[in-house]
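With one protein chain removed, the remaining protein chains of the complex are shown where they sit.
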Amino acid sequence: MFKKILVANRGEIAVRVLRACREAGISGVAVYSDVDRAALHVLKADEAYPIGPAPALESYLRMDHILEVAKRCRAEAIHPGYGFLAENPEFPEACEKAGIVFIGPGAQAMRLLGNKISALRTAREVKVPSVPSSGAVEDLATARKLAKEIGYPVMLKASAGGGGKGLRLVQSEKELEQLWQITRDEVAASFKDPTVFLEKYLPAPRHIEIQVMADQDGKVIYFPERECSLQRRHQKILEESPSPIVDPSLRRRMGEAAARLAKKAGYQNAGTVEFLVDRDRNFYFLEMNTRLQVEHPVTEMVTGVDLLHWQIRIAAGEKISLRQDEIQPRGHVLECRINAEDPENQFAPSPGRIQCLEEPGGPGVRCDSGVYAGSEVPIHYDPLISKLVVYGATREEALARSLRALSEYRIAGIRTSIPFFQTLLTHPRVLAGDLSTELLSEILQQPQTQDGEGWQEAVIAAALMYQQSQRRRIESAPSRWRTSAWDERC
Amino acid sequence: MFKKILVANRGEIAVRVLRACREAGISGVAVYSDVDRAALHVLKADEAYPIGPAPALESYLRMDHILEVAKRCRAEAIHPGYGFLAENPEFPEACEKAGIVFIGPGAQAMRLLGNKISALRTAREVKVPSVPSSGAVEDLATARKLAKEIGYPVMLKASAGGGGKGLRLVQSEKELEQLWQITRDEVAASFKDPTVFLEKYLPAPRHIEIQVMADQDGKVIYFPERECSLQRRHQKILEESPSPIVDPSLRRRMGEAAARLAKKAGYQNAGTVEFLVDRDRNFYFLEMNTRLQVEHPVTEMVTGVDLLHWQIRIAAGEKISLRQDEIQPRGHVLECRINAEDPENQFAPSPGRIQCLEEPGGPGVRCDSGVYAGSEVPIHYDPLISKLVVYGATREEALARSLRALSEYRIAGIRTSIPFFQTLLTHPRVLAGDLSTELLSEILQQPQTQDGEGWQEAVIAAALMYQQSQRRRIESAPSRWRTSAWDERC
Amino acid sequence: MLKLEAHLPDGKSHTVEVQVQDEKAEILLDGRPLSVWFRKLNESRCVIDLQGQMVDVVVHRSGRRHTVILGGRTYRMELFDQRFGRAAEEDAGEGIQSVRAEMPGRVVRLLKGVGEQVRKNEGILVLEAMKMQNEVRSPRAGLISQVAVQEGESVPAGQLLFEVR
Partner (left out) sequence: MLKLEAHLPDGKSHTVEVQVQDEKAEILLDGRPLSVWFRKLNESRCVIDLQGQMVDVVVHRSGRRHTVILGGRTYRMELFDQRFGRAAEEDAGEGIQSVRAEMPGRVVRLLKGVGEQVRKNEGILVLEAMKMQNEVRSPRAGLISQVAVQEGESVPAGQLLFEVR
């Protein structure tokens, strides 16, 4: 086993990895940018070293600085977390060159699966379904034939497309005939490459993914699915396991498909195969994330397996001792991503100093936090400050408990997405498990009604606290200057 | 289901019950003594009412005050927590008279099982083993015969005994012959009743208990065992599940014995059957706790079942829908009871105001806390302020994670048993699972070696913070009076 | 008695007068008298007994702007101390209105230029911070009279972005 691991990341994921190190008796090394000198991940580490100024390009993305620290402090392995260098195949290569173990897949598998086209090809080779599509289509007759094969509705798309241009939803053969020439003309006018093709249209699909874990001997196991359909601008914000629509048979078929793909790619360590699932519960390969994901705690809590510990063991050469049939979901788990952003102001970022922080506790609650009372949320990195992961014996219990836990948060100094989750988790479609990747934008388009309850109490509280601060001010501030200084501070 | 429940308790257990109420959509009512007006359980409630001055006899033990509040606020049920009125059969009777549901067993079962002699008799009726003992023994010949039947070592005990007098450990027949007359004489001299009897001696037994749950239809289910052998002055301080020595067969036999006893007694709701287990893994009925116990979260975390929710459902008349074979332990769970006491000063109580509080988080950690930053730990009640409950895939992982979690606590203003647990969880016998009810006092007799590491850093930190406070003091305090006032404050 | 005016996000305003003696507070909310028990825990936290419901409250203050977390819900308001009067700039419903950066960030895109007519809440430019892009909107209908930043420029918090009149 390793004696020392460097964590090439920051925030909650760095804290997560450093906790795992401590639990495994491994020395944990943090790196930090200038603004992160007193960040939580730095405090959780056994050693910590600076790697550059605040902008990620000058610090957390500097492979050379990170490897230099690793060599200097004699770390035997590096955990990349997610984001930053986690999916850059040059990083495992550079680690290898430096004689340091990269805790993650090899560069080759990362390259193969990180590229959408080669990943899709690999998926097809092992019969993992992907969204049906045609090759280039030259004429209406062929289009008609292929559309029939794929099945309506289909999308008529420009090969070179982007930004929604040259993109048509086609519901029937009649529509295809109407739209064919218009679309062709539009594509020819918009792009150099006038090629169009057909792709099956999945109305309101679900995003469901499979966590896999592979050891160096090529043993691959899969975990129960996570559903992450609730997304805002393609960012997942609420994840759960099991999915409300997946039954044991579908779970097994998706799991086996994911495992086949990982095996074919010679994948090692933790990874996630993402699928879209349509209304008839057909699943289609979307892409593979060649790293540990933000939402991995959902799987840990629903299965009782610590993915971080296994990541480290596998990287150290241990074989996976878990049997596939031992990995079973129990109960239901939900994860809310708590961001430093203002849900009442178009989710604008809300960096700043956290004045007060109290996190929920009690049964079934796990908080993976990257901040503490007194710490700064810098503007330079992503806004995730904490993940609230909640277990319930049933989905209903997990939802009710999540609301209970959300109501226990006390954060002052920055704004967070907590009030938004308090509304979201009472939405009828969320309660019913009737999810899709389009649901969140639909919900956000509805006017966010804020009922008027509680404002009297809030005004009284604010007035009392203001009065108290004034009392002190009057007692202790003899001069006008003092008064202004106080105003600045508050 | 109930609309409103009153919680007749305080501290962490009241918080636990109120959280369950909120999760079940039930209004939770707190009661509080004068010193608890701003206590955490009061803040977690939807309504809160005063019931008297600080001493428990004048508040939390006042059935009349509590029932008056319950009637006034129209609570339909009362949860007693543990301690205070929880095992007083007059309370369920008074509740019934007031038309309020008592969330717990009926008064009759409580009486039957709360009395050690009738509980033991009931246990024997349903063939639940208890520690073998003779009736009164009149002469040496009979004593010899009975001792042989019971099996050496045995205890020779005065029926009227107490305080260790007239109590002899007898290892062999030869010793019995030597000690018989001496003991008889001593008993005759010490007590009015000169009767002696023999009881099997269990050297260094383990304390292992079975949680049961029974509904109003008489369906009884049992849960995987909890081992609570680590006790200080008969107070449990560390609990775990599963027990390191219990295998599935013993688990089933103990569970079935406990269920038989509960069924025979007409028991309802949650209860715990406590056993002593000897080195040969024989188990002996000790007593039954007719309430939810402090350590119930251990069972919740290892089985994924919420006992509080079931307590409420059963009291509301719901049937237990869980099948016995669904209730299986997964992984390993440990609980440390964090007390406001000073382990470096004979565990002296350490009440006071909590200045700073940061609780551990991350994977596998549950904190059931009764305090918050700014709250007071009063001298009037028991010193339990928080329970740290930790899950690991294995016992080893749970131990390592508990140590990690303990190291994350930041509590200032009072002293706690946290440093003691940091030593205890590294003790070789605790690590090996080689436990007994005598182990803790053995450990405490050994000199607590505190290695000298870290003091330099601690001195530097204290000096720096002192310097900072002085700086402010010098800047802001013009008079000698100010200076003294500051000294008082800190 | 301290007299304050509270402005809520729904546009309504209320007067509140408070007087505190030990842990007893006498309150006049829009003239209605209330008596509550109150304990301050620290700079940003207190406990209030609202006639039977005991709540802990977090109050975060930034100048006049107060954020109140109560019963797990977040309320925002501005408090005006009647002793000091209201600052002139705040009353400026008319005239030129300046919009400043609420946080440091990078100007990704300008959506409007000087001289353009804009509606209230219309996006004027896009600021990026914490990997997120955010439209900064016009606080009122009017004419853009100044744009003080350029695309690609990094701005500190408080930097003037544009003016509308």
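Labels A, B and C are assigned to the chains in the order they are written; within every chain, residues are numbered from 1.
We take it that a residue touches a chain if its C-beta (ideal position, glycine included) is under 8 Å from a C-beta of that chain, and two chains touch if they have at least 3 such contacts.
Note that the structure is predicted; figures quoted are calculated from it, not measured.
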- Taking the whole complex into account, name the chains on display that the unshown chain touches. A, B
- Query: For the full complex, which residue in B:Leu57, B:Leu169 or B:Ile460 touches the chain that was left out?
  - Reply: B:Ile460
- Message: For a quick check of understanding: of A:Leu43, A:Ala160, A:Leu250 or A:Ala316, which residue touches the chain that isn't displayed?
- Response: A:Leu43
- Residues of subunit A in contact with the chain not shown: 30, 37-38, 42-43, 45-49, 372-374
- Determine and list the subunit B residues touching the chain excluded from the picture. 340-341, 344, 346-352, 355-356, 379-383, 406-413, 415, 418-419, 422, 450, 452, 454-471, 487, 490
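The rule is simple: only the chains that are shown with their structure count from here on.
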- Message: Based on mean C-alpha positions, which chain is nearest the centroid of every protein C-alpha shown?
- Response: A
- Message: Among the chains here, which has the CA centroid at the largest distance from subunit C's centroid?
- Response: B
- Interface ranked first by C-beta contact pairs: A-C
- Message: Roughly how far is subunit A from subunit C, centre to centre by C-alpha average, rounded to an integer in Å?
- Response: 32
- How many angstrom lie between the CA centroids of subunit A and subunit B, rounded to a whole number? 40
- Item | Mean-CA-position distance for subunit C and subunit B (Å) | 49
- Message: Can you list every residue of subunit B that touches 2 or more other chains, as numbers and ranges?
- Response: 372-373
- Task: Any chance you could list the residues of subunit C touching two or more other chains?
- Result: 45, 55-56
